[in-house]
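With one protein chain held back, the other chains of the complex are shown just where they sit.
Chains: A and B, in written order; residue numbering restarts at 1 for each.
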Amino acid sequence: MAPSITLERVTYRYAPGTAPALSDLTISLPGGTCCAILGPTGSGKSTLVQLLAGILAKHHPESVGEGSLTIGDHRYTPLPNDILFPDVGLALQDPYVQISGIRETTRKEIELTLETLGRDLVNEGGNIERLMHQLGITHLAARKPTTLSGGETQRVALATILIANPDVLLLDEPATALDYGAQANLKLILQSLRGAATVLFTDTHIDLPLEVADYFVVLKAGRVQFEGNRKQFLEHLPDFADLLPVEAWGKVLSALKGDPQSPFVRRIVQAVGLL
Amino acid sequence: MKLSEQFTKETSGAAIPFIAFCIALNLTVGQVTSALKIPIYLDSIGTVLTAVLVGPLAAATAGALSNLLASAMGSPTMAFFVPVSLVIGLFSGILARRGWFKQWYLVVLGGALQGVLAAVCSAPISAYLFSGVMMAGTDFLVLYFRSVGNTIMESVFYQGLASDPVDKIITYLIVFLLMRNLPRRLTGRFAGAANIPSRSA
Partner (left out) sequence: MVPDLRPKLAFVLFLSVCAFAFDWQILLPLIALVLLFPLALPSYHPASDRARHLFFRFILFSIAISGAIIVLNGWILQTGERVEILPGIPLFSDGLLFGVRTAARLLLLSFSVLLFFSSTPIPTCINALQQSGLPRTVVLMLLLTLHFLDSLPERINRIFMAQEARGAPVRAGFISRTKAFFSILSPLLLSSIAESVDRGVALELRGFLLEMAPSAKPALPAQPLSPLTILLLAASFFILVISIARWLLP
């Protein structure tokens, strides 16, 4: 059910004649995994994720894209020019903006997505409860969505997308706006989503990816620096460690524990300049 | 249908929240002017902003909805002036499309014309529906004109001519000055992006 995602030689320019935001990108993400797209600001992570959601074309009418995108069995050549919701759901970086503001309670906010898609609310009632439980927001059901904290808002925003049952879930820099408690929650949520959908999230730091992701892509200036599974990522980490800052060494080291032996960790630590 | 196509084209994506903001601005700008103790109305600033950045049909909608919401929120007589707001939105939008918001002197001229047009459109409504009695400060001016022998219609029209052009010129100028400083990357995706004056104007 959870589709694989393949990009073949994708190049994307926001306007003809400008430097490409994505350059000859060829990546192949396995279905049902949690993939992390890493890289510094401006590396093309947001462009990639917005391209996958189909949101770019209408908002940048002068943009030029080449190459093809395959999601599961669907092949998109030329690149998609309309949003792929509800098959592909995208959660933006700022969770507050994703709360519509036109519904009085959190539960009704989640129901709004179903109404928009023309789905039967009575049938989906059980799904809503289950989803709220999975995301830990059942106690917020009657609260006004605009009064929630950052972490709570993000989980509600996720709920409004997940209730549509997308096969692909994209999250643009989900960890950036959150405090540590909320990040821990996020980690649990991402882990629980594995298998049911193909999850992709972008990040500038390696903390969350190391804790959660199975598959890694590293971008720099719109080009792929690395693509591979967790083991390969750790092996090659010293090659691009300069691109990937660490926010909390404690978390990173504990994520690496039980993986390779100390000399390996030492190599990484050396590479990022701590030793 | 050409009109509904045009409307759909104008109100895509970012335009809907922006128009909503402009309507709210029409209704809230009074808070700013009274906090600063500046004695002007500016209750169509949002309509003109929409006219420039989005388009005439969106601006007409913004104007009409502003009047209806104002009615619902404590100023019942505003509902009767919806036609005036429609005209303001359409006229400003058409001027914007023809590039009148790119040069300051056209902005001033456009504001003056808009003011006269607004006075012409609101006079019949004030005169026939309310006989010039609106329970506002302007009633004094109307009464003055009537006391020197003018008919109700004439009095209401003269009162409009005395206040509307000034208010609209100021509104237009404020919109012009505000739009000049907007970064291109933000405004690029609005339907009226081409109507905005550049920094050098």
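As a convention for this text, a residue touches a chain if its C-beta (ideal position, glycine included) is under 8 Å from a C-beta of that chain, and two chains touch if they have at least 3 such contacts.
Here the structure is a predicted model, which is why all the values come from computation and not from measurement.
Asks: Which residue, B:27, B:84, B:119 or B:191, contacts the hidden chain when the whole complex is considered?
Replies: B:27
Asks: Could you tell which one of B:14, B:116 or B:166 touches the chain left off the display?
Replies: Of the listed residues, the one touching the omitted chain is B:14.
Asks: Mind pulling the chain A residues that touch the left-out chain?
Replies: Residues of chain A in contact with the hidden chain: 53, 55, 58-59, 83, 85-86, 89-90, 92, 94, 97-98, 100-102, 112-113, 116-119, 146, 160-161, 164.
Asks: Suppose we count only contacts with the excluded chain; which residues of chain B make the list?
Replies: Where chain B meets the chain not shown: residues 8, 11-21, 23-25, 27-28, 31-33, 35-38, 49, 53, 61, 65, 69, 71-74, 76-77, 79-80, 129-135, 139-140, 143-144, 146-147, 174, 177-178, 181-182, 186-187, 189.
Following the convention adopted for this analysis, only the chains that are shown with their structure count from here on.
Asks: Distance-wise, how many Å sit between the C-alpha centres of chain A and chain B, to the nearest whole number?
Replies: Measuring from centre to centre gives 43 Å for this pair.
Asks: Per the contact definition, I'd like the list of chain A residues that touch chain B in the complex.
Replies: Against chain B, the touching part of chain A is residues 58-60.
Asks: Okay, in this complex, where on chain B does chain A touch?
Replies: So the residues of chain B in touch with chain A come to 12-14, 189.
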